[in-house]
Every structure is written in C-alpha cells, then in structure tokens.
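Left out: one protein chain. Kept in place: all the others.
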Amino acid sequence: MTTHLSAAPIVVNPYRPSPARITSIIDLTPMEKLFEFRLIGDAAREAFDFQAGQFVELSIFGVGEAPISISSAPSKQGFIELCVRNSGDVTGALHSKKCGDIVGLRGPFGRGFPFQEMKGHDILLVAGGLGIAPLKSLINHIHDDRHDFGKVTILYGSRTPADILFRAQFDMWRHRDDFDLILSVDQPDETWDGAVGLVTKLFDTIDVDPKGTYGAICGPPVMYKYVIAEMRKKAMDADHIYVSFERRMKCGIGKCGHCGVGHQYACIDGPVFNYWEAMNLQEAI
Amino acid sequence: MAPRVVVLSLASDFGCQVQLSNMTDEILDVLGVIDLGYWQLASSGHMPTEYDVAIIEGAVTTDEHLELLRDVRQTAAVVIAMGACANTGGIPGLANLVDLDERYTVVYGSGSALKVAPGKRAPMPLDEFIHVDYHVPGCPIDTSEFLRVLSHVLLGMKDRVPNLTMCASCKLNQTVCFFDRGQLCLGLVTRAGCGARCPSLNRPCTGCRGVAPDANLESARTIIVAAGHRADALENGLRIYNTSQEVRG
Partner (left out) sequence: MFFRIIPKREIPELVRGLASQFHVIGPVAKDGSFVYAPLSAPAELRLDYDTTLLPAKEWFFPSSETLMRFTVADNVVIDDSVDETKRVLFGLHPCDVNSLLLMDNVFLGDNPDPYYKARRDNTLIVGVSCMPNEHCFCNAWGTDETHWGFDIFLSDIGEDYYASIRSVMGAELVDRYVAGRPITDDDTAAFQRRTAEFKAAFTNDVDTSQLPVLLDAKFDSDIWEKLGEKCLACGACSMVCPTCYCFDVHDVLEADQLTGCRVRTWDSCQFKEFAEVAHGHNFRDTRASRVKYRYYHKQWGYLSKFERVLCVGCGRCTRACKAQINPPRVVRALQTGLVD
C-alpha cells in the first residue's frame, strides 16, 4: 500500500522556546540567583507582554524545561528577571550558566494578579521564602504606579536572615514611608534586629481596612491556609485575597495535565486564583 | 574536558560490559565525549589511580570487592551501578538462599572456600555499602538506557531511574497481558525503563530490574492469587534477581 510521508515546518509552535540571552546574574543566597534575560530579536521582545504573577518555561536543551515565575515588573519592558533556586536539573543547569549564554524561554503563561482591579485599594502582600519571587513583580509594578494605590504593606517571612531574597533592596525599603515592609525570620542570628517567628505572627502588628484591601499571598504550600485565616480574621473579602500556586506546570498551555489543581489547571486558570476560587479547588489549600 | 571513565566488574558474568561493546552504532561517538581510562573487558593495561566516573558491574561477594568498591568511591566523583548484579545483587544474590559455606563445598570440594574465595561474603548490591549516583538496572542493561544515563552524568543531572512498574510500557507495546493468558508476569511490580522488552518478545517479565519503589506488592499478591497462582508465586519469582534485597529487608 502507498505511503505518503511528508513533513512541514511549523509557523506557530507553542512548544518552541525563543532564544534569550542572559544579561545579568546576581547571587542572592547560596541557593538562589537573580537572572536577567533579553529575548533575542526586537519582535520577540515587543511581543513579550506580561502581567505580574505570570510565569515562563525556562528551557535548556539537553536538560529540559522548568516553570519559573517572573520577578521583574511589567512596567519595565525589554528584559525579564527570574529569581531561580537551584533545586532541579534545569535550574541547576541555569545556575552553571554565565552572562552572555543563550537559553530558551516560552511564555508568558497563566493568569497573573488583577493589577487594574487592585488599583485604588490598599495592598497587603504576604510572602514566604521563594514565594517573594512572583510578588516582587507585583511590588515593583505597584512601585512604578505608586500613586494609584493606598497603603502598601509587605510581610515577608524567611527561614534565616541569610535566606532573605532581594535583601539589599528590602533593607533600603525598610526606611521608606510609602511601603510598610516587615521582614521576619524563623531562626534569627546575632545580627538580626527584625521580627522573629512565622509570618502569620506579623498580623498582630498591622491594621487592615477590611473592605478597601487586596491581599496577595505566595509561599510554600503549607503557608496559605494560615495566612488566609489571618486575612479572614481581619475581615477581608474572599475574592479580594489572591494566592499564587506553585504546581508542576510543564507545557504552560493547559495540555500536559501536570499542574491540575482541583478541577482546573494552574497554568491556564492560575497560577493566581482568588481565595473564593481556591476554596472551590479541591486540595488546593 | 572529557571526564575520565573507568569500567570495572565485581561478581558478574561481564554481560553488561558485553552490552557496551554491542553499541556498535554509538561507541565511537561515546569515546569522543569521554576519556576512557580503563575497561576491564577490553583494556590490557591497569586501572588508573585518578578518574572521574566509575561504571561498576557486578555484586559484592568478597572482602576484596568491598575494599575495591570503597577505594573507587573515594576516587570517583560519580559512581554508576550497571546491571542487575550491581543494582539488586542479581543472580549472584541467589547464593543468599543457601548456606554459603555448604555451597562452596558442593562446588569446589571440602575445605575449598578459603582458597577459592578468601573473604567471601553474602552477595550484595553496591548501594548496600556506598552511595551510588546513577543506576542502570537490568540483566543485561539496555544500551539506550545506558546512553541516556551517560548524558545525564555528563550534564550533571539527577539520577532518573524510573520508580514505576512495567505495565504501562507493555500497554504501549500492545502486548497482550500475560495474566490474560493465564501466565504469571512480574512486570506488575518490576521497575520500568527497559521498554518491557521481554514481554514484547513473548516472555513474561522475570523482574531483573528489581522491585519498583512505587509498586503495590500487597495488591499484586492478591491479584496473582486471584489469577490462580500460588500464594508465594510473587516472592518465588522475584528471587531470581532480588534475593539480596529480600535478605537485607
């Protein structure tokens, strides 16, 4: 019987990474580095339009892909910043790269924080550990549109002082009056003069306007339940509390199934959900 | 710089090293990306004192093996356990089922054990004694799996030896399940990664890749008994390659 084998190149391939050059690498902690990338080609750079809370698939051929949330603000165009912990094959391979090296990026993917909707309100951001990475994008975006927001409070918990990410920037911010930044660590060292204990403890020290505040939370899986409980104690509305979930987003486009959370996929329906939505996702919190 | 690699054997039949020599399409390419310092089956010289990667075949069955193994671990940045003997104790592990002294007497005659195999030990896989970085199980190894692992080593990736069982591979091959033919098949609990080669060649899985960490042994036992096999059929079948695992619990 006849076989007609034929093949054709693809015009639009959502699985094909775009080449991006590493333009800066900053060591944040022994485990985490902040990478800045520039997509190669003006068209690719212009087409890359993202929201705070979205993620990209970082691709290193031979090793694979990993989903990483974007840390830079959408208000800063032309480059993409990713805060990456060395915790797997792809992130490990990235950590061994140097400035000028080329990697692949796909995205941006997912639903980010509702920035426009948040405008005109107070903002309460709560991060635990590496959860600061996506919130950093939101913080910087708010910073660049600061007059559109009311009071902005940031609660950021880390294991030890050495684990605090973006510490240089935050140390400066501790003295700003347009951002209330409270850092907390579980295990202080002799140099630490900030708060000690879980990030939830910081809620005793803050005032929240219950109807006028949007919350945003990102951290380790165990953290959400407790932080949400604190926000609910402050009488914040369920649909004004936003959480960003880490799941195994592999394809980024709602096909591979790995990031299933309840009846939805974190990669297209999230990774940012409001608490009302998250409550309706089985096993999400 | 290409990493210096040594290939050596403890108690085994060299079958996995023979598999390496069977990689006729790839071996020249492989030799282009590594600095082969020693290959027990093929080298006439001695093992170098410095190397980066040690590929070890065979089970530990003597004190001498153990000493060598610990030396290798001290020297090599990466240790790869190659084949069933190195990964699960394999066929040498069958000796764990009998009295070791008695067995040597049967094979070599009375009082022979000390002369033939001084410092003999109950056969054990490598990770009973040392940390193993990468595992390529199977009797013999599957060369395409070996090549994948070699890439992972060269790229500094983590060991990705599959933890799941064989059945999904069999489905992909469209092999009619042996249980549907009234036959026992150990694929139900055996570690995947070989592409379910034996079943695709019409032979039930004999468990040479070891018990999969994700296997549900209890349910498998129930299923095997319900299919009309003896209550100890699973344990008995697994003994061919997995007795060392059984002994160390």
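By letter and in written order, the chains are A and B; residue numbering begins at 1 in each of them.
Definition applied: contacts are C-beta pairs under 8 Å (C-beta built on N, C-alpha and C of every residue); 3 or more make two chains touch, one makes a residue touch a chain.
What you see is a predicted model; the values in this text were computed from it and never measured.
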Option from A:87, A:160 or A:205 whose C-beta touches the chain left out: A:87
Options A:122, A:163 or A:246, residue touching the unrepresented chain: A:246
Residues from chain A at the interface with the omitted partner, ascending: 1-10, 12-17, 19, 59-66, 85, 87-88, 91, 102-104, 130, 220-221, 246-248, 250-251, 253-258, 260-264, 268, 282-283
Residue ranges of chain B at the interface with the undisplayed chain: 23, 25-27, 29-30, 32-33, 147-148, 151, 154, 163-168, 170-172, 174-177, 179-180, 188, 214-216, 218-220, 222-223
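Convention: only the chains that are shown with their structure count from here on.
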Separation of mean Cα positions, chain B and chain A [Å, integer]: 43
Of all residues in chain B, those that touch chain A in their complex: 151, 155-158
Of all residues in chain A, those that touch chain B in their complex: 62-63, 88-89, 92-93, 96
